[in-house]
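Note that this complex is displayed minus one protein chain, with the remaining chains in position.
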Amino acid sequence: MPERPFKAGRQFLLRLPRGADLWKELTAFCARRKIRCAAVHVIGATSEVTIGYYDQRTHKYHQKTFREEMEIVSCSGNVSLKEGKPFLHLHAVMGDTKLRCFGGHLFPGSNVFAAEAYIQELLGKPNVRVPDASTGLALWCAS
Amino acid sequence: MPERPFKAGRQFLLRLPRGADLWKELTAFCARRKIRCAAVHVIGATSEVTIGYYDQRTHKYHQKTFREEMEIVSCSGNVSLKEGKPFLHLHAVMGDTKLRCFGGHLFPGSNVFAAEAYIQELLGKPNVRVPDASTGLALWCAS
Partner (left out) sequence: MPERPFKAGRQFLLRLPRGADLWKELTAFCARRKIRCAAVHVIGATSEVTIGYYDQRTHKYHQKTFREEMEIVSCSGNVSLKEGKPFLHLHAVMGDTKLRCFGGHLFPGSNVFAAEAYIQELLGKPNVRVPDASTGLALWCAS
């Protein structure tokens, strides 16, 4: 468990373009602006979104694509380094037109109608993801 | 898509008064403290709340008022300028007494039982909302 404190770096309040893939667009932004560690929050709406969950026994992700209008009611997570590149880990709560909520891990495979992201860069030695045998996930090492 | 970085400004951790309208109270606070750009997060509970979704085809908001006890399980968004004044854009996940979640865009028309808000002011040239023909929404311009 990394416990080093970070300092606040740059802060961004971004509008994502219509038609963008939410996960890919934010990943590209972080790469372009050399953001290696950050906290991220997004609200908005999509016409298509792919979310899922991680099966804790089989160690496999299951994903589902919703091809309908939905609000991004909550979307939060972080940026850290994976194989040397900025990697976004985001979880999202999506609301349908009956206001019912569906949520899980956000995957590539979305179509933004409108979205606003807040990115808080964290300065310091960035967290790095490495394979974790116990969970099968890429988690932050304790270095 | 505005991409200028902001610097961290003042940070507030507020208790909202019982009986307040969540959206109006936060808007009034931002106006009073001259907060023009910010990230916002709220948790708490309401006895009445109005949330909804934006119809991406007709370009109209649909809203529903829940007149029952609910937890504000997640509420996040931002402050930016619209017609020269601080404007709050918040999305909320509400939980009922069966712990089921309903979520969407937060509208005026709520009654706070208890609520705690975290406001992170962002210093720099504030984002400004202007009409966007493609979506019918007021979105941040690229200036």
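Order of writing sets the chain letters: A and B. Residues in each chain are counted from 1.
By our rule, a residue touches a chain if its C-beta (ideal position, glycine included) is under 8 Å from a C-beta of that chain, and two chains touch if they have at least 3 such contacts.
Bear in mind that the values here come from a model prediction, so they are computed numbers and not experimental data.
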item	value
Residue among A:Thr27, A:Thr46, A:Ser76 or A:Ser110 that touches the chain left out of view	A:Ser76
Sole residue of A:Ile35, A:Val93 or A:Ala115 that reaches the chain not shown, by the stated touch rule	A:Val93
Touch with the omitted chain, as defined above, among B:Gln11, B:Thr65 or B:Ser134	B:Gln11
For chain A, the residues touching the chain missing from this view	1-3, 5-8, 37, 39, 41, 51-57, 62, 64, 74, 76-78, 80, 89-93, 101-105, 120, 122, 127, 132, 134-135, 137, 139-140, 142
Touching residues (missing chain, whole complex) on chain B	8, 10-18, 29, 33, 41, 43, 45, 47, 69, 71-74, 76, 93, 95-97, 99-101, 103, 113-114, 116, 118, 120-121
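One rule holds for everything that comes next: only the chains that are shown with their structure count from here on.
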item	value
Centre distance in Å when chain A and chain B are each reduced to the mean of their C-alpha atoms	21
